[in-house]
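For reference, the structure discussed in these notes is given below.
Now for chain A:
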Amino acid sequence: MEFLVITGVKLALILFIFMTALAYLQWVERKVIAHVQVRMGPSRVGPHGLLQPLADVIKLITKEGVLPPHVNKFYYLAAPFFAVFMALISISIIPFGTDITIPAMVIAGKTFGPYKTMMELADINVGVLLILAVSSLGVYGIALAGWSSNNKYALLGGLRSSAQMISYELPMSLAIAAPLLTAGTLSLRAIADTQKGFYFGFLPHWAIFQFPAPQIFSFIIFMIAAFAETNRIPFDLPEAENELVAGFHVEYSSMSFAAFFMAEYANMVTVCSVATILFLGGWHPLFPESMGSNLVAPLLMAAVGSVCLYHGLNPARPFDRITLPVFAVVFFGMAGLLAFPPTVPIIMPIFWFTAKLLFLLFLFVWIRATLPRFRYDQLMGFAWKFLFPVALLNLLVTGFLVALVS
Partner candidate 1 sequence: MDPLFFLLFAFIAVACGVNVVLQKHPISSALSLVAVMASLAVLYLLQGAEFIAMAQMIVYAGAIMVLFIFVIMLLNAGTEETKGRSWMALIFGVPAIIGLLGSLAYFMQTGMPKLGEVKFGDWKGGGAYEVGYALFTQYLLPFEVTSVLILIAIVGAIVLARKELD
Partner candidate 2 sequence: MFKLWLIPLLPFLGFLINGILGKKLPKLAINAVAVGSVLASFLWVALVVGPSSDWGAHKLQAHYFTWIASGNFHVGWDFAVDKLTIIMLMIVTGIGSLIHIYATGYMDHEGGYYRFFAYLNLFMFFMLNLVLAANYLILFVGWEGVGLCSYLLIGFYFNKKSATTAGNKAFIVNRIGDFGFALAMFIIVINFGTLDFTKVFAKAPGAPVETLTAIALLMLVGAAGKSAQIPLYVWLPDAMEGPTPVSALIHAATMVTAGVYMCTRSAVIFLHAPIAMETVAIIGLATAVFAATIGITQYDIKKVFAYSTVSQLGYMFLGVGVGAFSAGVWHLMTHAFFKALLFLGAGSVIHACHGEQDMRHMGGLKKYAPWTCIVLACASLAIAGFPGTSGFFSKDAILTAAYEHAPWMFWVGVVTAGMTAFYVWRAFWMTFWGEYRGHGKPHESPMVMLAPLMVLAVLSLGGGFLFNVPEILKDMFPLKEEIPEEHMLMAISVAAGLLGIGISWYMYVVNQELPGKIANAFGPLYRLINDKYRVDEAYDAAIVEPLIEGSTAILWKTVDAGVIDGTVNGVGSQAQGIGNVLKLIQSGNIRSYATWIVAGSVVIIILMGIAGGVR
């Protein structure tokens, strides 16, 4: 019973934070791309366009959902939700931090706790395999959407995406297999824990630096394959708007259209989390606590707060006089929370995890703003003739080195 309640609470928390984060991820993407292209980006709704996601959601919900007459209704309606379902399922096994202990509480005369729980919904000992399984099922959503729309552009998009995702699944699995050799386990939590510690006192024990086989090539291969798996530029062939109008979701509108976007962003977050855990040491800090890694977060927040405060006191627009000091207060509060000793062991791992995650997500957006799209034959040739052999070789070398040392 306690287990169910705690799981329910965790579920609600993760779902809330995650969904909000997904919505804001789009805002971040639009802002970053805008700034790369020297534009403003969304700025009308709310300060700096911060309420834009909310407005978008309301718009999408209230729009009329068009059901074209020639589609296969059941699959047409099921496909987007299948896509979202598969994208969200893997977030349930991703650990954000170490174990936490909820202190004992007295509610209505009964003592509850203390509870010790983990910062994920479930720690299963074949976690990596589950991630692979779920990501391989993700292709159904897109393929079905493309096929059921009964539209040649959508069908082409669906076909392209199924071929692409099957092809890139291989180098991705091989790239994942290499760090597993050094870690010796399939549980995501255990994998993150093998990356604890530092070489020479400063070089973190992350898989990309790990002795005997630094997984830097695996990381690069994984990220390339991740771009393809999430159908992002430069591998967004399935939804290439100037070739296929919009690819597999050309017939979709309103909420089912939004579902595909949600799935795409959820997939991005998932693969970035997996990359963080497998290659970048999960929640373990970049440099040791003795060198002050715990101070980074509060100082960062404090700095952001100071900037907000400065601009609030010297407003460029009249509205800023009110909003920016509020933000400053929020940031200073967060700085205090991050520096508050009892909360540090809980929050600091989350901070580092989030920092790495955000860095990888930024990479996604950055590349979207920078690179052009592949041609289709180049895309397949790249996967089979370059990425696959390189990943195989990398796995071979890693296995050899690991066997040599053990």
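Selection rule: all candidates are chains of the complex that A comes from, given by their letters.
Simple rule for what comes next: contacts are C-beta pairs under 8 Å (C-beta built on N, C-alpha and C of every residue); 3 or more make two chains touch, one makes a residue touch a chain; residues count from 1.
Predicted model, so just to flag it, every value in this text is computed and none were measured.
A.B. asks: Quickly now, which of 1 or 2 touches chain A in the complex? Give its number.
C.D. replies: By the stated definition of touch, the match is candidate 1.
A.B. asks: What part of chain A is in contact with candidate 1 in the complex they form?
C.D. replies: By the definition above, chain A touches candidate 1 via 75, 124-126, 129-130, 132-134, 136-137, 139-140, 143-144, 146-147, 155, 158-159, 162-163, 166, 169, 186.
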